[in-house]
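I'd like to ask you about the structure that follows.
A single protein chain has been omitted; all remaining protein chains appear in their positions.
Then we have subunit A:
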Amino acid sequence: MRPTGAVPVLTLGDVVLVSIQVELHDELALRLQQDLAERVAATGARGVVIDVSAIDIVDSFLAKVLHDISATAAMLASTAVVVGIRPAVAITLVELGLPLRGLRTAPSVDVAFTMLGVRQSAGSPASTVPPPAAEHPSSDVGRGRRENVGAHEQLPPSPRVREMG
């Protein structure tokens, strides 16, 4: 599976999980959208859980990306659930004119998994970060955590201006 750069995409059983911990610039957001679609198609995952609880701003671009991820998941017979939209972000999105109707949301990763009809293995809820020495972490999880650079801006080596079509 292709690494996503700064945003690790994890597969947990039937669900593809991504926790956005960096400030997404546009190219990164589009790459994430593509990576999620490919992962869903490859695994036949029944759900895509996107944790945005660390995100302190969602503008119209990122909102459109979230909407498009959700629509793409639906076409791939999967369901996207966006987790942890902050209250200030929700207020702002509604005023911006982007209430994201039709987007499934949940207050926590646990609730999202329940909504998707997925039971999590006891003792390792998906919302907690496993300690480095956790027993038998899947290679996927381990790799994803190392790629996660934390809640700071991620500057790729060669920034490109997004071309509008």
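The rule we apply is simple: a residue touches a chain if its C-beta (ideal position, glycine included) is under 8 Å from a C-beta of that chain, and two chains touch if they have at least 3 such contacts; residues count from 1.
One rule holds for everything that comes next: contacts and distances are computed from a predicted model.
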The complex's invisible chain, by UniProt name, from "Serine/threonine-protein kinase RsbT", "Tryptophan synthase alpha chain", "ABC transporter permease subunit" or "Polar amino acid transport system ATP-binding protein": "Serine/threonine-protein kinase RsbT"
Hidden-chain contact residue, picked from the options A:Leu66, A:Val89 or A:Ala112: A:Val89
Subunit A residues touching the omitted chain (full complex): 23, 25-27, 56-61, 63-64, 86-89, 91-92, 95-98, 153, 155, 159-162, 164-165
